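Note that one protein chain of the assembly has been removed; the remaining protein chains are unaltered in position.
Note that the chains are named A and B in the order they appear, and that numbering of residues resets to 1 at the start of each chain.
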Amino acid sequence: MVNSNTYKQYFNIWLLLMFLTVITVGAAQFDFGSLNIPIAMLIASIKAGVVALHFMHLKYEDGMTWIFATYPIFLLFLLIAFSATDIFTRVVN
Amino acid sequence: MSQSHSFDKSYLEDGTGFKSWFFTHDHKRLGVMYLWAIGIFFILAAIASFLIRFEHLTPGQTIVDAQTYNVLFTLHGAVMVFLFIVPGVAASFGNFLIPLMIGARDVIFPKLNLYSFWVYCAGAIIFLIALAAPADTGWTFYTPYSIDTGANVILVTFGVFVLGFSSILTGINFIVSIHKLRAPGLTWDRLPLFCWAAYATSLLQVLATPVVGITLLLLIGERYFGLGFFDPAKGGDPVLFQHFFWFYSHPAVYIMILPAMGIISEVIPVFSRKPIFGYKAIAYSSLAIALISFLVWGHHMFVSGQSKLINIIFSVITFAVAVPTAIKVFNWLWTMYKGSIELSAAMLYSLAFIFLFTIGGLTGLFLGALAADVHLHDTYFVVAHMHYVMIGGTVFGLFSAIHFWYPKMWGKMFDEFKAKIAFVLIFIGFNIVFFPQFILGTLGMPRRYFNYSPEFATLHQISTYGTWILGIGFIIMLYALLRPISNKAEANPYKSASLEWAMPSPPPTLNFEKIPTLTASTYDYGTKLEQEA
Partner (left out) sequence: MPFMKFVKSLALPSEMLPPIIEEESHFDPETEHSAAKLGMWLFLATELLLFGGLFAAYAIFRAKYPEMFLEGSASLDVVLGTVNTVILIFSSYTVAIAVSAIQENRIRLVKWMLWITIICAAIFAVNKYFEYSYKISNGITPGTDIFYSIYYAATGVHMLHVFIGMAVLGVLLKKVNEGRYHKGNFTAIEIGGLYWHLVDLIWIYLFPLLYLA
């Protein structure tokens, strides 16, 4: 798994992450209205994906690990979706 | 792996004294210690519940005052849930059985297993310390009361947080063990159903527990640092606490019941002398329960002020989660159909499980139906429902396991006759305690109330008398189990085909001298056996 290329790859990944950090901060200087958060989350997710795939070696792992790595994201989505559905369709009288 | 363990000695003889137990890595000893621990906490919490019932013998004050009453039901609920039933069958019999059933020498992370036990002990000690200044919030710690009450909430919630860690670590251990340590030939479709159930339970433990962990941490933060998440005065939302709490606690009811279902799936075929019916349906329904149970938590919140839309959504999905459960019940019944049924004590508890759990499950559907729940919520109907599920289900399943694996665990035989007498008393007593509570609930008797109006007196009294029968039943059961009639058990007294019975009773510390290879399912015995004999 480790070869002479590995470290160079890590370095490139690190550069990419730095670049994305610049974009994160840069994008925040502009107002995209309601898209602000989605854009910020998209960039963050790309960064997170890069870290997971390359630094955490998720790209070498088997399907089971992928399931365990991604299923909690679905559950988190569920938690947000259902509680938000309640809170924003509630009628207080 | 240490080679010093001999295969001629059983795990019980392999070292004596406190240290050989409290520092052991042996999954069987850990399982036994969990069993003792949950047993002790069960007795403690049961005593609290008998006091609650005694208080209800007459309207108004009978033996304790109102504040003590609040403390008692909180103590009862919290100890039963967090110290008894959530670790419960999974930590005790899961630890004892999973490696034996999958043909491994231990769980995959034996040291971690010991740490989980220590963390459990730490949580238990925190609970016991908290008894000095007990909480009065009920086991659910609902905000805003839990933020405002003068009682000590922080210590109990912290105890629950710690116990959650134990639960998570045990869950990880079981999942990875089942993935990585199955003996050659023990494919997923040959995996004993108890292991399937434990696997699904572990998934829930790993994925649901952290959410209640952060929720309780935030609750502590609200009381300690003035965080505002759940405090309406600060713009927070107390119902959000309920969302977070039930995101864990609904899956948690399956953490409580799934392992018991696994036990029933093991016991029924053995005493029906038939292969299990619908192996795949039972196995996959465990997984289905683990997945769907994350989608229904809001059925605990129908009258919390939750929005109408989400009420309807949750009510509808709740009915879906009943399907995999019903699948299991039908498969158990079908397994028994035309079998030669032997009514051993273990089998009696399993049969009672099917009967009582079905009542508990069906009344659960009443509560999941939005319109009915508006009337029934927070009444004794709920108390009756949950005890039919938790005692009629989980506790009866646990008792079935205690009797069934008794020879394997202790290398001794108990007196079936006494055990059956105990069973009859427990079964009758249980129904006398809790059936009237369904009626009380529909008549409008609210739960967690210290006082009640005189027209409820008769039903309350019947219920209280039932606890006395139940209590006597427990005592006889303990007596039968603690005084074995023979100090020698065969390897396989019940002629089960499962792997754990292939070892001497009790098994040696490292279980298998050579790791076995399986070429067939462990349920392939039964009718054919009798026909050819």
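Everything that follows uses one rule, which is that a contact is a pair of C-beta atoms (placed from the backbone, for glycine too) under 8 Å apart; a residue touches a chain by one contact, two chains touch by 3 or more.
Note that this is a predicted model, so its numbers are computed, not measured.
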item	value
Which displayed chains the hidden chain touches across the whole complex	A, B
Contact residue for the chain not shown (choose from B:Pro59, B:Gly228, B:Gly278 or B:Gly305)	B:Gly228
Option touching the unshown chain, where B:Leu75, B:Leu114 or B:Leu218 are the choices	B:Leu218
Identified contact with the non-displayed chain, of B:Ile47, B:Cys121, B:Ile154 or B:Val176	B:Val176
From B:Val206, B:Ile317 or B:Ala489, residue that would touch the chain that is not displayed	B:Val206
Touch list for subunit A against the chain that is not drawn	1-2, 6-7, 10-11, 13-14, 17-18, 21, 24-25, 28, 36-37, 40-41, 43-44, 47-48, 51-52, 54-56, 61, 64-65, 68-69, 71-73, 75-76, 79-80, 83-84, 87-88
Missing-partner contacts on subunit B, residue numbers	1, 104-106, 108-109, 168, 171-173, 175-176, 179-181, 183-184, 206-211, 213-215, 217-218, 221, 225-229, 234-237, 240, 244, 490-492, 495, 497, 499, 501-504, 514-522, 524-525, 528-529, 532-533
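The rule is short, and it goes like this: only the chains that are shown with their structure count from here on.
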item	value
Subunit B residues within the subunit A interface of the complex	179, 207, 211, 237, 239-240, 243-244, 247, 294-295, 297-298, 305-310, 313-314
Touching residues on subunit A, where the partner in the complex is subunit B	64, 71-72, 75, 78-79, 82-83, 85-92
